[in-house]
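Every protein chain except one is present and positioned as in the full complex.
Should a chain be cited, it is by its letter among A and B, assigned in written order, with residues numbered from 1 in that chain.
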Amino acid sequence: MSEIAPAPLPGFGVGRAMRRVVGRGFPWIAASILLLVLVCALGSPLIAPHAPDAISLRDAMQPPVWQEGGTTRFLLGTDNLGRDILSRIIAGARISVTIAAYAIVLSGFIGALLGMAAGYFGGIVDAVISRLIDIQMSVPALPLAMLFAAVLPPGEAMVVIVIVLTYWTWYARIVRGEVLSLRERDYIALAKVAGVSTPMIFLRHLTPNILNIMLVLATLQFGSVIVFEAGLSFLGLGIQPPQVSWGGMLADGRNFIEVAWWLITVPGIAIMAACLASNLLGDWLRDTFDPMRRQL
Amino acid sequence: MNAPLLSVRDLKTHLFLRRGVVKAVDGVSFTLDAQETLGLIGESGSGKTMTGLSLLGLPPKPAGRIVGGSIVLEGRELVGLDEDVLAEEIRGRRIAMISQDPMTSLNPVFSVGEQVAAPLRAHDLAQGREAADLAIHELGRVRVPSARERSGDYPHQFSGGMRQRVVAAMAIACQPRVLIADEPTSALDVTIQVQFMDLLEALQAETGAALLFITHDLGVAASLCHRIAVMYAGRIVETANARTLYGSPAHPYTQGLLDSLPRLGRRRGRLTAIGGAPPDALRLPAGCAFHPRCPHATDRCREAAPPETRLDDGHIVRCWLHEDGS
Partner (left out) sequence: MRRYILHRLWQGAVAVVGALLIVFVAQRLSGDPVALLLPMDATEADFEAMRSALGLDRPLPVQFVVFLRDALLGDFGHSYLWNMPAMDLVLERLPATLELALAGLVFALALAVPLGVLSAVHRGGWIDNAAKLFAMLGQAMPGFWVGLLLIVFVAVQLQWLPAYGRGTVGHLVLPAIALGWYPVAAMTRTLRSAMLDIMQSDYVRMERAIGLPERAIVWRFALRNAAVPLVTLIGVYFANMLGGAFVIEVVFAWPGVGRAVVEAVFARDFPVVQAGVILAAVIFVVVNLIVDLTYGLIDPRIRHE
């Protein structure tokens, strides 16, 4: 019965457009969005039309340009202090990307290292690390974040630590499984017999084999981290003013929810776009590297 | 002469796949009388299961479609009937099917009693408590021991043979006139097979239903069927009374099938398999589909498909070898 697959339906109109969006080709739109976010992050002072913290009460609460009363000086409008939303979005990208970069590299490194150790050595090492993963996963991520937010001073470092503590299990679990199957391969056994040192085996033989899956995880984690950080900053537990973050902008905008819809709409769209792009690209990478691993 | 209970004429069911069109059933004709058992025999992929599903109006969706022919049951044309009408008035009610694998044909999360009662409720023959009692009665009819106690049990608590009986109970619950049994015993142990065949025969005698018995096993068919139709590549190549077919098969394919059958009293080493492989369903050979494997193939066989030739009463064959003799 596996033979039986429907004939391709003739594509037209909305259906075809949707299929293109959700289809399997390289996600150009997603990649472009991510590139844009990166460019904003790296060159924010150069790109931003205004200084993100330049206060100008005369220009306060300008709506976006397409709205009645908007001006081309402030394409996405201004907030209650007359700060340019577009410039703040660009500046916020910098923080988001910086946090995400640190968090991804650290949680990836720690998770991969522990996962590799658990999978490679097995026995007591595996037992301890696996138990650690179990414990970590038995507490939902957000309460844990609250706990560390309560004991650590707020700021970027705290956000990174909380994210790393939450996400290292992602990598550890999957890398462990991967290494468990790699360990049985002949060339690993040969390397061991030939007297290659353990760090060398990790570096030369295990690492190259888990790079693909790490890349997929990191891409998917990017979007997740952006949302996580936004949530913390929105609560006021993450990035602290005067630093600009998308979550913090949402918190500021919340006070003017009845008069200025753009203050909460625009930063949210930035978060959504970055997250969407990272999900799409991550899905595509996963399908491309390993179509069998759809459950990831 | 009375009109047959079921009469299928030139039935065509095709599968529209990405890679092309499979003519799974390509001009099948046969009749079935009440009380009669017709064996439909062929290799896997010959279209016998698809024929059975077509009778129910259930070619596999979305690829399969009945593209031509007619199915007349008790004077009523079934091809082209509305899906709802088919479900309400035909499936389970007039024609029912016992499917191949008892291990996967029962819904794992409903008790067998509920599953046997479901068709009764769906066809509005009984409701509530009455339907449950009838279901127990049906389970008793298919000789499930202590049916009342076991009707609350779930499929995984039954053995393969017992599950197949439950499937049979679902099929006969609404007293259908035609029962299709699609390789009902191929997944069972030999002793259980024999028991189930006996049960089928008994049920048919009790209900007077006609039985379309689909199998690839000529030996099994011989013990049960009055008439036999042999299918090859979507067509019936030979139809005859069981005795005639086994005694004097007319089609080279039937002959090949019979030669490959181990028989008592035959010397060992004479078992011959039919040479070559079944044809690619997407690229059937031109002319007679069997010609690449046929020892008697001629140029005519490669060019045109043979018509039906009536040899004697009820013995019909599609082969150029017999065209002249008619």
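The criterion applied here is as follows: a contact is a pair of C-beta atoms (placed from the backbone, for glycine too) under 8 Å apart; a residue touches a chain by one contact, two chains touch by 3 or more.
Source: prediction; values computed, not measured.
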Contact residue for the chain not shown (choose from A:141, A:191 or A:215): A:141
Residue among B:123, B:165, B:251 or B:322 that touches the chain left out of view: B:123
Touch list for chain A against the chain that is not drawn: 1, 6, 9, 14-15, 18-19, 21-22, 131, 134-136, 138-144, 146-152, 223, 227, 230-231, 234-237, 250, 253-254, 257-258, 261, 264-265, 268, 271-273, 275-276, 279-280
Positions on chain B contacted by the hidden chain, ascending: 56, 58, 83-84, 86-88, 90-93, 96-97, 99-101, 104-111, 118-119, 122-123, 154, 156-157, 167, 170-171, 173-174
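To be clear about the criterion, only the chains that are shown with their structure count from here on.
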Chain A and chain B, separation of their C-alpha mean positions in angstrom: 57
